[in-house]
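Input: one structure, supplied below.
Note that one protein chain is taken out, while the other chains of the complex remain in position.
Moving on, here comes chain A:
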Amino acid sequence: MGGGSADSAPPIGTAQIDKGGCFLETTGVKASAAPQTGRASVAGRMNVGVAHSEVNPNTRVMNSRGIWLAYTILVGLLHVVLLSIPFFSIPVVWTLTNVIHNLAMYVFLHTVKGTPFETPDQGKARLLTYWEQMDYGLQFTSSRKFLSISPIILYLLASFYTKYDAVHFLINTASLLSVLLPKLPQFHGVRLFGINKY
């Protein structure tokens, strides 16, 4: 169970707080990302009433039964919906599928941090994106491979159906890179220019 530790202790950042009443982003509170040796005693809500001893249930979701199929069906559905819009030609539809899929993947896997529920790990995962939380930071598991290969497959299909047109190529390649680079193990926990750090 690797802690998925991000990096050396990040400096205290400023809090980005909305001017509105309710918050949108997790901000502010600095969670120590240093891995705890030994067993930290767990305080607060402690897996009480739960059916497993999993510290962060988020890590197991992509390994559950049927989720790859659900993901594929969702992408297929997106494509069919785009196809049914009369104005778009086939190349445009494929490029749009590719771009929207990569955008959604970037937002949900590489932007949103933390867990939508409280975990008993005292906030170890609070600064980690979902991709970094998967399997507790273990690289090259089958879910990670699946999620890395699916944008590539979409890219190949999109390249074929756009007949390798230059403009489409540029858009698709940029989109693919934006979603492949964060998946590299070297980019685990890396935040460029301090974007999305806290």
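Definition applied: a contact is a pair of C-beta atoms (placed from the backbone, for glycine too) under 8 Å apart; a residue touches a chain by one contact, two chains touch by 3 or more; residues count from 1.
Please note the rule applied: contacts and distances are computed from a predicted model.
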Given "Cytochrome c oxidase subunit", "serine C-palmitoyltransferase", "Aspartate aminotransferase" or "Platelet-activating factor acetylhydrolase IB subunit alpha1", the protein name in the UniProt record of the chain not shown would be "serine C-palmitoyltransferase"
Of A:79, A:101 or A:126, which sits in contact with the chain we cannot see? A:126
Among A:67, A:80, A:103 or A:190, contact with the omitted chain is made only by A:67
Tell me which of A:113, A:168 or A:183 is the one touching the absent chain. A:113
For review purposes, identify every residue of chain A that touches the missing chain, sorted by number. 15, 17-29, 38-42, 46-53, 57, 60-61, 64-67, 69-70, 73-74, 112-118, 126
